[in-house]
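And now, subunit A:
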Amino acid sequence: MNSLSTYLLISALLFSMGLLGILQRRNLIGMLISVELLLNAANLNFMAFNRFLAHDPVTGQVITLFVMGLAAAEAAIGLSIILALYRKMHSINIEAAQKMKG
Partner candidate 1 sequence: MTDFMLFLPELFFILGALLFFVFSLRKTPNPAGYHRWAAVVAAAGLLVTVASSHQQGMLFFNCYRVDLFSQIFKVLLGLGTIWVIFSSGELKGIDPRQHAEYYFLIFVCTLAMMMLVSSVELLTIYVSMELSSYSLYLLVPMRRGDDRFSESGIKYFMIGVTASGLMLFGISLLFGVGHTTFVPQLVKTLPSLISQPAAIVGLVLVLAGFFFKLALFPFHVWAPDVYQGAANQVTTYIATVSKMAAAAMIIRFAGLSGGASPGMIKLLIVLSIASMTFGNLVALIQKDIKRLLAYSSIAHAGYLLIGILTLNTQGFASAIYYAAAYLVMNYSVFMVIMKVADDGHNLQIKELAGLYKRSPLLAMTFMLGLFGLAGIPPTAGFTGKFLVFAAAVDKGYLFLAIIGMVNATISLYYYLIVFKAAYLLKPVKEYPAIHVDMWTRFMSISLVIMTIYLGLFPQQVVSLTEAAARTLF
Partner candidate 2 sequence: MTAMNMAGFPILTTILMTTIVGLLVIIFIPPEKTKLIKQVSLASASLGLVLCLWLYHAYDFHKGGLQFVERFLWVRSLGIYWFNGIDGINLPMMLLTSIVLFTGVWTMWELEHRVKEFYALMFLLVAGVYGVFMSMDLFWIFVWYDVSLFPMYPLIAIWGGTRKEYGAMKLTLYLLAGSAFILPAILFLWAKAGGHTFDLFMLQKIGFTPFDQKVAFLMLYLGFGILAAVWPFHTWSPVGHVAAPTAVSMIHAGVLMKLGAYGVLRIGMTLCPQGAVYWSHLMALLGTIGIIYGALAGLAQTDLKYVIGYSSVSHMGIVGLGLATLSVNGINGAVFQMFAHGIMTALFFSSVGFIYDRTHTKIIPELGGLSKTMPVASSFFIFAALAGIGVPLMASFWAELLVLTAAVKVFPVAGVLACFGMILSALFMLRVVQRTFYGEKNPKWEHIPDISKFLAVPRVILMSCILFFGLFPKVILDVIQSAVIPFVTRF
């Protein structure tokens, strides 16, 4: 119960959940959260690989820390953009944003 594959499985699940969320959520916030899931899946991967088969156990952890930071920034930017959008079209539903096409 304590093997690499377990972690990989979980991360894969996380990944697909995130992807699914991005693809079917109509709510921008929801999509943002699903993106975070993607990143976390990656994080989990890093930690797992790091734990089981990395020569230098630091790398994965460092990366994970970095990614967390980036994710925070990303969320901030995303939220600000969503906010600006909300000001303009009074909705955070993605279907409101499909005027540009063709």
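Behind the choice of candidates: all candidates are chains of the complex that A comes from, given by their letters.
Observations on the structure shown:
Here is the rule we use: contacts are C-beta pairs under 8 Å (C-beta built on N, C-alpha and C of every residue); 3 or more make two chains touch, one makes a residue touch a chain; residues count from 1.
Just so we're clear, the structure is a prediction, and the values are computed from it rather than from any experiment.
For subunit A, the touching candidate in this complex, among 1 or 2, is 1. Interface residues of subunit A facing candidate 1 in the complex, by the touch rule stated above, are 11, 15, 18, 22, 28, 31-32, 35, 38-39, 41-43, 45-46, 48-49, 53-55, 59-60, 62-63, 66-67, 70, 73-74, 77-78, 81-82, 84-85, 88-89, 94, 96-100, 102.
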